[in-house]
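Some chains have been omitted; the remaining ones sit where they do in the full complex.
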Amino acid sequence: MIIGQVIGSVFSTRKSEKLIGNKFMIVRPEKSMKADGNDLVAIDIIGAGIGEKVLVAEGSAARIGCDMKDAPVDAAIVGIIDEGQELSD
Amino acid sequence: MIIGQVIGSVFSTRKSEKLIGNKFMIVRPEKSMKADGNDLVAIDIIGAGIGEKVLVAEGSAARIGCDMKDAPVDAAIVGIIDEGQELSD
Amino acid sequence: MIIGQVIGSVFSTRKSEKLIGNKFMIVRPEKSMKADGNDLVAIDIIGAGIGEKVLVAEGSAARIGCDMKDAPVDAAIVGIIDEGQELSD
Amino acid sequence: MIIGQVIGSVFSTRKSEKLIGNKFMIVRPEKSMKADGNDLVAIDIIGAGIGEKVLVAEGSAARIGCDMKDAPVDAAIVGIIDEGQELSD
């Protein structure tokens, strides 16, 4: 998993019907986790807000681990990092 | 998932028979999403046009989430981004 | 998927018995698709020749989509790009 | 798999209920294994301590290989590297 910050969300009206009801959050990985230029779009099963630091699972873990095994989802916010923790940036 | 722009399509006459009937779109990821030099080829289940910004799912999510679980597909356009949204580039 | 050019093949006499009968082609991705230094080895279910531009599927799509679900294969040539098409390089 | 050093851990109170009971360790890959800026968060099924060098499995291997096949987990510490071994850095 990686840790990143929710920097926004994005809307898609015309989409796979399996994605209906999901929010698409844009997550910017911590600098220590990924080089620049690697934001990703993740669904959010936790209810994260803009600016919060979150734990993101990628690949089949996102799909299967979030009970969406038949949906075209490859990244999901699966936890919110507790505040006040130092992450090595 | 990542967001990118459809910049073209490509034709393949000699291909896996499991791919027959699919369009192969060339998608250029947003600069904030991927470093330069990472265009990818995705099937399109939504009907995106050249120039549109799209949501792309990669890996087994593309195959299974698009009801093509037995096909050699590792990327799919699964949504079209609504116009007028600011993406942090 | 990505598009690349078949630049050679490689032989392996001592290998997993599940790989017997397969050709291992070396594919060099288009510059627009991957940064330098990212050639990969793919099995070929289509019959591509040296110099041809091909469509390559990676990950579980290669294995499952090419009816080799029990074989240690993570990349496969699944189509040959029709000649005369301009790819944005 | 890659080898890295456990450099810390991180807490998440609001998280997927499938993740309850897991420790999230921050692992910094060996320089020879990954370029800078690629720390990752892995669950730990072995009981590694800060500073120890560990073997990390990624992708579906982490989830399925650690008996958490329904959890949103994409990286796991699956071994502790014996001390005194030279790793080519």
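For the reader, a short list of remarks on this structure follows.
We just call them A, B, C and D in the order they show up, numbering each chain from 1.
In this section, contacts are C-beta pairs under 8 Å (C-beta built on N, C-alpha and C of every residue); 3 or more make two chains touch, one makes a residue touch a chain.
Because the structure is predicted, anything quoted here is derived from the model rather than measured.
What's in place is 4 chains of the same protein, and the file's complete complex has 5 copies in all.
The definition used in the following text is that only the chains that are shown with their structure count from here on.
Centre-to-centre separation between subunit B and subunit D, using Cα means, comes to 31 Å.
Subunit B and subunit C have centres, each the mean of its CA atoms, that are 19 Å apart. Residue positions of subunit B touching 2 or more other chains: 35, 59-60, 62.
Taken as a contact graph, with one node per protein chain and an edge wherever two chains touch, the assembly forms an open path, each chain linked only to its neighbours along a line. Contact between chains, per the stated criterion, is found for A-B, A-D, B-C. By the touch criterion given at the top, residues 7-8, 10-16, 18-19, 24, 26, 28, 35-42, 59-60, 62-63, 69-75 of subunit B touch subunit C in their complex.
Those residues of subunit C that touch subunit B in the shared complex are 1-3, 30-35, 45-47, 55, 57-62, 64-66, 76, 78-82, 85-88.
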